[in-house]
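A short write-up of the structure that comes next.
Apart from one protein chain that is not included, each protein chain of the complex appears where it belongs.
Read from first to last, the chains carry the letters A and B; within each, the first residue is number 1.
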Amino acid sequence: MTSLDPLRLTARQAKKLLVDGEISSAELTKVYLDQIETVEGKVRAYILVTADNAARYSTKVDREMQAMRGPLAGLPIAVKDNMVTEGVTTTCASKILANYQPVYTATAVRQVWEDHVVVLGKTNLDEFAMGSSTENSAFQVTANPWDLSTVPGGSSGGSAAAVAAGEALWALGSDTGGSIRQPASLCGIVGMKPTYGAVSRYGLIAFASSLDQIGPLTRSVYDCALLLQHLVGRDPRDSTSVELPEPIALPSAERLDGLRVGVPTEYLGVGIEPGVRARFDEALARIEDLGGSIVEISLPHTEYALPAYYIIAPAEASANLARFDGVRYGYRCADPEDLTDLYERTRGEGFGPEVKRRVMIGTYALSAGYYDAYYGRAQRVRTMVRRDFDRAFAEVDLIASPTSPTVAFKAGARTADPLAMYVCDICTIPANLAGLPAISIPCGLSDGLPVGFQLIGPAFSENRMLEAAHALEGAVGFDTAPSFKTSGPRPEAAGWTPGEITYRPEDAQS
Amino acid sequence: MISEDDVRYVARLARLRLEPEESSRMTGELAKILAHIDKMSELDLDGVPPTAHVLDVVNVTREDKERPSLPREEALRNAPAVSDDCFRVPRMG
Partner (left out) sequence: MTGAANSGWEPVIGLEMHVELDTQTKMFCGCAVTKGDDPNLHTCPVCLAHPGALPVVNRRAVEYAARIALALNCTVQPRNIFHRKNYFYPDSPKAYQISQYDEPLATQGWFEYWVDGEKLRCRINRVHMEEDAAKLVHAGGEAGRIAGSDYSMVDFNRGGTPLIEIVTEPDIPSPEAAREFLQQLRNVVVELGVSECNMEEGQVRWDANVSVRPAGSEELGTRTELKNMNSFRYLQQALDAEIPRQIEALEAGEKIEQETLHFDPDTGTTTPLRSKEEAHDYRYFPEPDLVPLDVDPAWVEELRATQPELPAARVERFMEQYGLSRADATVLGSAGALAGFYEEVVAAGAGAKPAANWVMGEYLAHLNTAGLEAGHGHVTSERLARLVQLVEDGSVSTSAAKEVFAIMIEERAEPEAVVDERGLRQISDTSELEAIVAGVVAGNPAQVAQYRGGKQQVIGYFVGQVMKASGGRANPQVVSDLLRRALDA
């Protein structure tokens, strides 16, 4: 058996090794479980590691490999802890769900389960997916493996860090305003948000219903396409899910001849760090080298996308989170005096500060007298943002931008000012508002930290986007292995060690 | 902009118990956020329809056919308090 480098191994390579009999699924799984043992104390990407289950299941896959020959069989995966998994506690990184035992499994997760992936565990996130650094988790702070004193991004920071740190081969995340792409960018891996409706949301704990999508975080664009193939499909349990007009294809392009890539001027004036800008421009040059052409375009309503998002998402969230009330599941405050006390204290004690802020904004924006000024207006801005994209895509095939204006920032640097945190998503939010697919691939380092390159496409253009990303990836040649250095004080551990746990009694309320 | 009274009203609507210091801190934070959001009022949006759904999909419905329900133990499994096979809540009056 060759010695595998979990920091560089792709699913494509791993699958070949499995199929060629060079490694078993159990051995492959052990590589990741060992890596978790080694680095998880520093990275803390996982809320829950299901080591025993993973070991057992991978052994079963080996035994029944004949029957389990599918493309994903035997490959270990991590799942963001906002997708319900029957039999495995799902917390959404919130105290209010610390003891929640799901009674069903999310469709997207079930689809990959049925393809015999080996689930390594549930990864950390910003509480209820609200955040851009994973610092809003109620349980622990995740560190970026490229520099352990910095954040991995958010809200899928745990999934991104796990993949980057070699603690998972690949992972599932969710993206509402950039929550897959931005952490992928900060952690130097690939992350993609599909077209809205492409992947079922049934079982994804809802943050903003009209914006949320599940998507892959992987070490390569090919891996991303492979995983995406098994996530998509119309689900009768999700009225907003649709069948893709064509199946996802595995990319192979090495050239970009004839591809017109638009760069919106508005995305380049929003506090983009010089190092990020430099790597971005270099990637654009590569596109031209490969035969593509760069076109300057305008998306004039870009600056209004952030404010619109920060009405729409909290408004929908305020309703989606209202069900957490201590009646049917989850946390309940001690000795409630009456119903009102039950509601107010359960939610006051169970939710963290960022969640409360967003629930408050959302409730306010929808309240009597304010609907037209806030929510009504934001939905109209949304229309303008969509129209901007429609017009642009009449001229260009794909749109390019930096994924995040900055590289990974120091833990604690933005927690004092919510707005400072919100602007992390300035380049990613518009694609969510318009329901468009978008992917982030690493395009270089700045000050030793990864820079992400984003492509946005028209609805259902996943294949074209994956091909373009694949070709660019080949030209960039980014090495996804992080350095695990620490350039400053590390975020404090929350008093947890890796190991098999399905239930955390000290956090659960009975 | 948003006053602390507004914040208390909204907290009640959202059933969130805020401690006094939380309430005053949040007033400041929300005011800042809302000031930023007010940027949207610059735009003339006359005649622009709202986007309630990004998908161009209509008429998704299902057949009126029974599917298995959860066994009661499953339904009650996560319940913080149970009484006579029902979810129990404190006095409402």
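The criterion applied here is as follows: a residue touches a chain if its C-beta (ideal position, glycine included) is under 8 Å from a C-beta of that chain, and two chains touch if they have at least 3 such contacts.
Note that the structure is predicted; figures quoted are calculated from it, not measured.
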item: Residue, one of A:Leu366, A:Leu398 or A:Leu472, that touches the chain absent here; value: A:Leu366
item: Selected from A:Thr38, A:Thr59 or A:Ser209 as touching the chain missing from the view; value: A:Ser209
item: Residues of subunit A (touch criterion as defined above) contacting the omitted chain; value: 83-84, 90, 92, 97, 100, 102-104, 106, 201-206, 208-210, 236-240, 315-316, 318-319, 322-325, 327-329, 339-340, 343, 363, 366-368, 371, 375
item: Those residues of subunit B which, in the complete complex, touch the missing chain; value: 12-13, 15, 52-53, 55, 57-67, 69-70, 72, 75-76, 83-93
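In this text, only the chains that are shown with their structure count from here on.
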item: Subunit A and subunit B: spacing of chain centres that average the CA atoms, whole Å; value: 23
item: Complex contacts: residues of subunit B adjacent to subunit A; value: 2, 6-7, 10-11, 13-19, 22, 26, 29-30, 32-34, 36-43, 45, 48-55, 57, 60, 62, 70, 74-75, 77-81, 87, 89-93
item: In the complex with subunit B, residue positions of subunit A that touch it; value: 99-101, 103, 196-197, 210, 236, 239-240, 242, 301, 303-304, 306-308, 310-311, 318, 322, 325-332, 336-345, 347-349, 351, 353, 356-357, 359-361, 363-364, 367, 373-374, 376-384, 386, 418-419, 422, 433-435, 509-510
